[in-house]
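Below is one structure, written out as structure tokens; comments come after it.
One protein chain is absent from this view; the other protein chains keep their places.
After this line comes chain A, so read on.
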Amino acid sequence: MDKLSQQKSGGGCTISKRIVEAYVGEYASGKSEVAVNRALELSRDGRKVNLVDLDIVEPCYTLRPIKKELESAGMTVLAWETRDTIGLGEAGNIIKPECRWALYREGDVILDIGYGVEGAKTLNLLEGVDETPEMQIFAVINVKRPMTSTVPEILDYIKELGPIDGLINNTHLGDETTPEVVEEGARMVTEVSKILGIPVVATTADQEVAKKIGQQDVMGNPVRPLTRFMPRTFW
């Protein structure tokens, strides 16, 4: 169980072992990478996991190339497959019907919500949100993204995203990422967390970098190591 769920059940707010998390954030902030890794982590713990690709602007590009691989790890992946999208045209921009009903599935649900603020509105299209009080919406932030590179910019951006339950510091510079880069993000995201009163759920980093940082970052946030899948996907 992660830190946040422990706090919640400890406080008696929501007694639910089911984990439902939606990952939102600035375009190219690393939502998919964080969501995929989270789904894998839960799956490895022997949980029943549904990973849902909810990018309605550019669907079928993100998870499609790694869908089979993720499924072989034991999870259910709700995303278009190449053969399903042939004939749909440019971006096949139609929500996969089963994604819309994903919250009614048994087991954990990890939602990868693509495409920034417009993507965050996708949550309105989901069925069963009201019946899923355990749903947590996490904003993924990379302070090396130019639109979210300062505390005031991040605050402005989060306001646009709508309700958020937790923050994820996913600060990186691709192959050039160092622990210092990640910790610069940790400081900024933690400051945002204090201002907004929204917890930092985790700092995420590539395995090598995560190893150097340790189990907690400089601000005391738990570190989630990431296996990088996205360089193998299209967008």
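Assorted remarks:
To be clear about the criterion, contacts are C-beta pairs under 8 Å (C-beta built on N, C-alpha and C of every residue); 3 or more make two chains touch, one makes a residue touch a chain; residues count from 1.
By definition in this document, contacts and distances are computed from a predicted model.
The UniProt record for the undisplayed chain lists the protein name "2-oxoglutarate ferredoxin oxidoreductase, alpha subunit", from the options "Cell envelope biogenesis protein TolA", "2-oxoglutarate ferredoxin oxidoreductase, alpha subunit", "Na+/H+ antiporter subunit A" or "Beta-aspartyl-peptidase". Touch with the chain that is not drawn comes from one residue among A:Thr76, A:Asn142 or A:Asn221, which is A:Asn142.
Mapped onto chain A, the interface with the missing chain covers residues 27-28, 61, 89-91, 142, 144-147, 149, 172-176, 230, 234-235.
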